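A single protein chain has been omitted from the complex, and every remaining protein chain is retained in its original position.
Here is chain A:
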Amino acid sequence: MWWRSASFILDHRLQEDPPNNIASSSKEPDTLSTLSPPQTHSSFMAAADPFNPIPNPKISAYYQTRAAHTAVVTSDWLAQAQAAVGHHPDDSPAPQTQLLASPSASGKSFCVINEFNNWRKQPDLAEAVAAIRALAAVIRASEATTMMELEIELKKASDSLKSWDTTSISLTAGCDLFMRYVTRTSALEYEDFNSARSRLIERAEKFGEISCKARRIIAMLSQDFIFDGCTILVHGFSRVVLEVLKTAAQNKKLFRVFCTEGRPDRTGLRLSNELAKLDVPVKLLIDSAVAYTMDEVDMVFVGADGVVESGGIINMMGTYQIALVAHSMNKPVYVAAESYKFARLYPLDQKDMAPALRPMDFGVPIPSKVEVERSARDYTPPQYLTLLFTDLGVLTPSVVSDELIQLYL
């Protein structure tokens, strides 16, 4: 289930941290949040069970998954512990009654969250696609006989998915997109309910292909903007940006890439690995070295966790800083994002979104009196972005709200 390289680097510090790190008291349950070994289950029951529909609300499951997929050294010992315990996420455990809405709904919400978790763990699959596939499974398993009933079931499932992880924007956006599609399909007056239902299932399954196709379209669109001899600064591990760079390398373009380290996930190390495999000259920088090297840089390329209504993006912590520096030095900032990441949010400042916290590891124990900023993401306003490459085409930030209005109104 955890797709990782075979070299299993046990980080001693990570193992020692749970007893030593007293600052983030919730760190311990975090590291166990994605599995529930029976022996620790009783002590962390309220916080960290994956079959509990609502995980610890302080920790963002989305960013945990991302860290697991893209970071170099993470909780490997978790996988080891998991294997040792012999725990299989597909087992259906006893229902956790205190946190479920109702017994009848528990069966369904169970299904959805399970299904979603299964899909989500594949590293190449986008979060929104996993959500839509989970909702397709709900349709398949449903016993509704009219479109209205089906819609209501889907709405419940979608709400439970959204509340499971309130911090993931692409999850919310994916659910909303699918719900919107469902309501529009039912409006087309299909005489036969079964044919409508099978059409919905088929479309939802095709959506997974759209995700891969979207990445290729984005890669094609951005080829013209990468010229020979250019230097690209990349932040965070975005699969879309990696696809863009891969395609450019395959087209025999000569360019070099600066990767920021990307603390605390250290995604830059992973990305530089991938790029080195493609024979692209890569240089690693610590996050603070961005302004120092910005005058050598020709353009900045980032992905996005979500694109908001103003045309700004929500991305890994550090993106806003880089965009500010690039803007002040007149360097273009390009964003590569698929269209299903467009969300109906309008944050006015950094704190305007649901907080997405994640455990920060400083490598040394922090005294408990010292507060730690644990947010995993920031918001970059649209005036610092030059262009967005999406599968809908090349867009300027002002087009995003237009697209959203067309969809939702």
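Note that a residue touches a chain if its C-beta (ideal position, glycine included) is under 8 Å from a C-beta of that chain, and two chains touch if they have at least 3 such contacts; residues count from 1.
Everything that follows uses one rule, which is that contacts and distances are computed from a predicted model.
When the unshown chain is looked up in UniProt, the name that turns up among "AP-3 complex subunit delta-1", "GPI ethanolamine phosphate transferase 3-like isoform X2", "Translation initiation factor eIF2B subunit beta" or "N-acyl-aromatic-L-amino acid amidohydrolase" is "Translation initiation factor eIF2B subunit beta". From the options A:63, A:119, A:164 or A:178, the residue with contact to the unseen chain in the full assembly is A:178. Screening A:143, A:224, A:279 or A:349 for touch with the missing chain picks out A:224.
Residues of chain A that touch the chain left out of the display are 177-178, 181, 184, 188-191, 203-204, 207, 210, 216, 219-220, 224-225, 227, 247, 339-340, 342, 387, 391-396, 398-399, 402-404, 406-407.
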